[in-house]
Every structure is written in C-alpha cells, then in structure tokens.
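Working notes for the structure below.
Only one protein chain is missing; all other protein chains are in place.
Right, chain A next:
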C-alpha cells in the first residue's frame, strides 16, 4: 500500500518538525508487527527518523535484526592478536571528532574501547571480512545511537550486505562501485561530465563518502544520522547516487574551477557544511528511480563484475519483509531494554488517503505528551 509522510510541527514553540508515519487504512502503524515498507519510506523521505529514540527502534528493523537475540558483549581477551588490531586502534584513537563535543573524556575513552571491541569482534566472527580505514566511521555512528550490542549486530549485518564490497581483500569491488558515479553525471549533465573527464579527476574524491556513508566527511553528526536513515532504507548503491547529486549541486563551482585534476579533486573532496541534505536526498532517490543500476551498467558499458552487495540485496530486502513481530520474538517480559520506548513510534499518526486527498487523523498518542525536549535533544 502507498505510504505518505507529512510534516507536522511538534509545537509552535519549537521549530523541529515531526514526521508521522501516515498510512492508508489497513496498514499497520506500530512496530509490532513491522510494516517495513512504511518504515523504509519514513527513513527515506523528508526529515527521516527525526531523533535517536526513533532510530533505536527503526534502524534494527530496517536490517531485520532480532532485538531479543543480540550478540553478547565482546570479551577483550586476546583482541590484540587480531591482524587488524593496530590499524583499528590507530583509527579509533584518531576519531575524536566523531564524539559529541561536550562529552567527558572518560566517557569517550570508554566508548572508544567499545568501538575497538565491536569492530574486532565482527571481524573475528566473519573471516571473509577485511577491515578498511573508514569502517570505524560507520561503527562509531551506530555505536553512538544504538549502543554496543545492537551496534555490533547492525555492523555485522551491514558488513555482509551494504558494505560487503568494501571488505574484500582488495578494493577492486569498491572501485567498481565508484565507477557508477560518472555515468550518472553523464545522464544528467553531459557538460559537467565532460569537464570532469577532461580534468581526469577520477572518483577517489568520493571514496570516503561511499565507504563511510559520509560519516568521515560531515562534521555535523545530525547530518550523518539523517543520511544513515536514508541509506539503511535504500539500495547499497544509494550513496553513489547521493554523491552524484552533491556533485551536480555544485556544478557551477566545478565548472568555474581550473580544469585540473588536483583542483577539481580538492574542490569536490571538501563537502560544504551547508548542503541542503533533504533536497539532495530527494534528488538522489529520483536519480535512482530514473537511472537504476542495471540501466546505468548497460548504458555505460560498465565492466561486469559480481558485486556481493548488489547481488545479495534482493534476498536481504525480502528477508526484512518477513520479520516476525516482537511479541512473537520476545521470550518473556524480562525488561528487555529494546522494548522500552516502543510507544515512541506510535507517537502520532496522521493518516491521509491519497485517493480522497483528505486527511484522516488517527492520532494514537500526540507528540505533545512527550514535549519538544525529547525531540530537540538531537538538533
């Protein structure tokens, strides 16, 4: 069924708007059982999932994670024996910027230790996966939102799907994914495409965007979170489409730059702080719909190469559709942390019938019960 999302101000006092999952009659509105399509739509359309409470509920669902059967907290014994231990530590220690500014050092230290733990644990459990610099930027984003055990579960799932291509022994598959970028540009703005081709800029400027889902390059955490909502709900190639919209958005600047590899690379590699992300997300989705990956691959005569992320996506997506409701999964009422906050997603629902074009309110619980503070925390 079609899902629509609409924007409602939480209150006149706060500028934060709340999006409501607005479902046509017959669709489920709560998380139990999961209406995964609706959640996916919510995560991808204007505003995304709004706050971390919501994310804690919805992100695991988007990845089909059983919240009642999380991996155990990793032990620290012998972690330094892992081949990637040194590299992981080096990268995590240098990732200070990813933590909220006001966070006490002791707390940050503890989180950094957890970060090292979960990364190494996922790698240990999946010998087919190889660490890359930037993986820690994904892990830290998850950790800060959903906590250690859930972050580990999500990281493991992502690593075997969306991020899988980046984790081969070599980066050849990653290069293949990057090769989708120029063909998208060519479809939309041949002039820009030609300019960049003449400059021989390559696509490495977008490498960190792709493999960290922009976590490495955005300084505002809220933007990173917003993009993660989008990517968790989307095809693994979506970061490339977003990369394309960013380049297209800066088309004027690019064309005014000297047609030189270094100049164009440098301009593009540094993402401006004030990008209109909501707009760009909408455009990326539009580009994806107009020029889906198979079409691009054909038109650009991209060398065929098996991408595990792409080839496993359909099955992955199907699996998310068949999640069992939490009430079935839950072994007992033993105060599982992840059930707390269930009501958040039931917050407020504004149903609108597309066919009638008229709004039908089905407000389960208004946002006012929560007060704007809860939503403001993040912004």
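Methods note: a contact is a pair of C-beta atoms (placed from the backbone, for glycine too) under 8 Å apart; a residue touches a chain by one contact, two chains touch by 3 or more; residues count from 1.
The definition used in the following text is that contacts and distances are computed from a predicted model.
Novice: Looking at UniProt, which of "small monomeric GTPase", "General transcription and DNA repair factor IIH subunit TFB1-1-like", "NADH dehydrogenase subunit 11" or "Dynactin subunit 4" names the chain that isn't shown?
Specialist: "small monomeric GTPase"
Novice: May I ask which residue of A:96, A:110, A:190 or A:295 touches the chain that does not appear here?
Specialist: Only one of A:96, A:110, A:190 or A:295 touches the chain omitted from view, namely A:96.
Novice: If I consider the whole complex, including the chain that's not displayed, which of A:125, A:198 or A:266 touches that chain?
Specialist: Of all options in A:125, A:198 or A:266, contact with the hidden chain holds for A:266.
Novice: Based on the whole complex, identify which of A:59, A:132 or A:291 touches the chain you can't see.
Specialist: Once the missing chain is taken into account, the touching residue is A:132.
Novice: Touching the left-out chain: which of A:107, A:172 or A:194?
Specialist: Checking each option in A:107, A:172 or A:194, the one touching the absent chain turns out to be A:172.
Novice: Go through chain A and note every residue touching the omitted chain.
Specialist: These residues touch the chain not displayed: 87, 90-91, 94-97, 130, 132-134, 136, 169-172, 174-175, 202, 204-205, 207-208, 211-212, 216, 256-258, 262-263, 265-267, 269-270.
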